[in-house]
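All protein chains of the complex are present and in place, except for one that has been dropped.
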Amino acid sequence: MSPRRTSAGGLIDRTRTIRFTFDGESLTGHAGDTLASALLASGISLMGRSFKYHRPRGVFTAGIDEPNALVTLLREGVREPNIPATQIQIYDGLRAESQNRFPSLAWDIGAVNQLGGRLLGAGFYYKTFMGPVMGPLKGTRFWMMCEHFIRRAAGLGRADFEPDPSHYEQTNAFCDVLIVGGGIAGLMAAEAAAKAGKRVILAEQEPITGGFARWSGETIEGKPAHEWVSNLTARLASLDHVRLLTRTAVWGYYDGNTLAALERVNDHVARPPKGHPRQRHWTIRATDVVLATGALERPIVFPGNDRPGIMLAGAMRRYAEEFGVLPGSRTIFFTNNDSAYEAAANLRRAGGHVAAIVDVRAKISSAASELATAAGVSPLIGHAIVGSRGGKALSRVFVQAFDAASGTLSGDARQLECDSLAVSGGWQPVLHLASQAGAKPVWDGEKQAFLPPPPTQRWTGAGAFLGKFGTTDALASGRDAGLKCAGKRASRGQLPAIAPEALDLTPAPVLEIRARGRAFVDFQHDVTADDVRLAHREGFVSVEHLKRYTTLGMATDQGKTSNVPGLAIMATARGITIPEVGTTRFRPPYSPVAIGALAAERYGDLKPERYTPMHDWHVERGAEMTPAGLWNRPLIYAAAGETVEQAYIREAAAVRRSVGIVDVSTLGKIAVKGPDAATFLDRVYTNTFSTLKVGKARYGLMLREDGIAFDDGTTWRLGETNFLVTTTTANAGAVMQHLEYCLDILWPELKVHLTSVTDQWAGAAIAGPKARAVLEGCVTGTKVDNETLPFMGIVHGQIDRAPVMICRLSFSGELAYEVYSGAGHGTHVWETLMEAGEPFDITPYGMEALGALRIEKGHVTGAEIDGRTTARDLYLDWMLSKKKPFIGSGLMDRPALIDKNRLRLVGVISLDGQKLGGGAHLVERGSADEPGESIGHVTAFCYSPTLQNYIGLALVRGGKLRHGTRAYLSDPLRGRFGQVEIVSHHFFDPDGERMHG
Amino acid sequence: MLIDCPHCGSRDLAEFSYQGDATRARPDLASTDTKAWLDYVYNRPNPAGRHREFWQHAGGCRAHLVVERDTLTHEILTVAFARDAAGGDAA
Partner (left out) sequence: MVERASPLGSDFRPGFHGDFAEGTGVTILEAIKGSIVEANAWPGEEKTLTENLSAICRLKLSAAPGSGAANREGTCAFNIGPGRFLLSGQDEALAGDLIAAIDETTGTVTDLSHGRTVFAIEGSQVEWVLAKLFALDFSLSAFPVHTGRATAHHDLFVQIQRRGEKRFELYVFRSFARAFAKTLRRASEDVGYTIR
């Protein structure tokens, strides 16, 4: 049984019962209920504890502005905290928990925080963080002591450590008109724009369109308003060029009329259907935007205003009209404007009992008097509520005579019994998106509300957003906004008739009743009116300081109910007006957005991995794959029982002994073509390519404009005007972009075309004394002997019918070839090479062995070309042409770049037979605990099968000058300190006899 | 932010990559004027307001563009191909 459900009425489906649990208790509601309405219907008014003082709190609103009733949802084994109960549509099996309480919502130990209210006042964190200026807890020590305790007690709901199993997706949309808000104004705008043939998207944050019309109790064209809007919605939904997005909150308004929206596609079911996302993030680019975001009700701040049972009057009205729920059995209304009278009349009609209407104004309109009569009470005008009583539920309030003009109380306080209180402090248009779009809201003293600023982007306002709160205004301004977006003039056509007539909702300028007791402004962050005044006394008077000092408006609800009252209190304290205090510019998001929805396909298994043509072969052969940027490359091909180290030592030794094969498809490859290609390469490389003969390759080095080394690689001249530039795997994209920049911006007169052909070619490097023999066994159409294919020569031929291009070059220092074939033939060619290599026990090798071989040879890679080293630092000065200028030549000779004491390339050999460590520092003296000053660092290391010892490359001060000296490797991270000898980086075959052989 | 690429039309910022200040004067490649090179490589006026910047439509037609932009409001005033706007070393 639902103790607080009306016997009939509301838009819920009473034939469908839905079962859910709250804090483990089994409860029921109906289809159409939110968690908040279902809990209220079940007689539960205590829904959470506040953030700082752990005060008992009930639901305060019925919508997206909810500050109090935040719950944690448990779905698919994951906890999602801080969801407003007003935003959760219940479903069978829903499990929700209250927050900020221990051990239970009713008995909470943290509530003792209330006793320390003064201690935790405004600026608490700042003051504590600064600490006393002297004594044992001076400076930050006091903070460090407090932090431990505060961290445990504070914070909103607890986040989970489990990965989120949900799927999120992102999508893009383009339209002529985006309408934000599916109330009457938004629907009218959509209809007008759609009729003019415009592509329309309408986004409504609630599950059903209609907004206020769903709970106003009005009639439009003789029909209940909710029925009228459903009919209009159905007409719009049937149009091809209109997209209706419900459960979709537009949360950001960015440059170029680009808006961000979050569609909660499947949050209203236990589990999304197969293949469907939980939430979908929309990026919408609209030519025109209609902001029909409505208005939110403001509270009046008074002592004891946060007890469960106290809520906004409009929320009370919505619970009664839309959900058939009467939150209390004796309800008092407290207001500064006429809208509460309508709410009271609605509540009475729905079967509720209105015990009193307390109005701060000295006089009320005749329409309000009539509504009071309809509600069954005569209003207490010129009165205010000054306090409340009750534990976990409201039991009474105190009323005193009040003069709105002076803000003073008089006479004795009377007490009135009640179990619920509905408050209205007037209405504030929802201006967040307009403000995000680039302008500050404007205060209207007459209407006592912030109104939209003049548009800085292409948007048009409609409805309550404009500060016009009547339904007739919504119909008219909505239609006109739609017409305006369609390039048409405002219409004078007949509008649907509304009953009853609209009230004037202008409030009295009263937003706080000052009396004894704690009066809350920001419920979610427990900021009181006194905190605002404390901020004022301590000098934090500007709106931005106020916000940061008190945390007012900085909680998950972004101050939707607290901003205006907070400003009003500060204005009174300073003796100035609200616009003089100012308003902060709103920032996205308007409402919380799950990080998962922003990450969407970037989270989980959709990372953009790159695979070489031979990837599957490597995996089938048991290669352990390792990421190299986005690429996946074999690290080692482990034999049974081998460690990584054992595997690479075996692989590298096999290359030195006989022959090995490695996948080099990942190298960046750029086709450089055109009559000026050679001239171009001469300018971007330090060495000369115009002299390179067709059919030959040359190693090249590029510098940055500042003279620092950028990238290296070989460039092949395939034709007079046709070059193939190879880059390092890591820099492929950056080099392409650099070359494009040079052609577009520096030398647009050069006739050169660039095309990325990285993916066109599969590359296999064959290295070792038997490499030529392997090729001889499988290459047709060309000879591969030393004469036909000398060092740095290129030939074209076939390997088992597949066309190949072979270049003789060496990274390992062995006789070696790079065999390039079309990517689609890569595995075929690789397998043929493996077959041809079988007699020589050809060994596939991975990145580790590749690294070991190049360290032995002293070849540099990205570890040494690290964005700080120059060509000279790497002893590549022989590549710096003196005959021509090139990029970087202008600055490479600056004194600091040719200083003798720069870090320069050397080799290091372990003297204790222990491993070295990448990134470890080298010191001349000291101990493990107190190492001396660093003279450089190790860039790469390996076990050298040739030297039978651990060796490495290093950048050390003075470089060559230190050859033959000793130093210590200091690697505190890995707990290693040991002696090394500094030697030439050419460990192996320094004269290159093997690769030239 | 959207950039109106003269080739592709209006596209999302995510398709573009920033390629630096377009107001610098680059010395001739053969220049040995260190001061001019240092100015080109390191000095940036970083104005608050109108500014000329290079952007590449990297996730699109790959063309480099000169974008005139207000750094205070993010308003984009003009977009042109860098090839047409620049013109050689001394641009």
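Note that the chains take the letters A and B in the order they are written out, and that residue 1 is the start of every chain.
As a convention for this text, a contact is a pair of C-beta atoms (placed from the backbone, for glycine too) under 8 Å apart; a residue touches a chain by one contact, two chains touch by 3 or more.
Every value quoted in this text rests on a predicted model; they were computed, and no experiment measured them.
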The one of A:673, A:698, A:717 or A:770 in touch with the missing chain is A:673
Missing-chain contact among A:822, A:932 or A:992 belongs to A:822
Listed in rising order, the chain A residues that touch the chain left out are 167, 169-174, 199, 273-277, 283, 285, 601-602, 605-613, 616, 630-631, 665, 671, 673-675, 721, 751, 753, 755-762, 800-802, 822-828
Residues on chain B facing the left-out chain by the touch rule are 7-9, 11-12, 14-15, 58-63, 81, 83
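Here, only the chains that are shown with their structure count from here on.
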Per the C-alpha centroid definition, the whole-Å distance linking chain A and chain B comes out as 28
So, in the complex, the side of chain A touching chain B is made of residues 254-256, 258, 283, 285, 438, 683, 705-706, 737, 740-741, 744-749, 885-887, 889-891, 894
Seen from chain B, its contact residues with chain A in the complex are 1-2, 10, 12, 17, 19, 26-27, 29-34, 37-38, 40-42, 54, 56, 58, 62-64, 73-75, 81-83, 86-89, 91
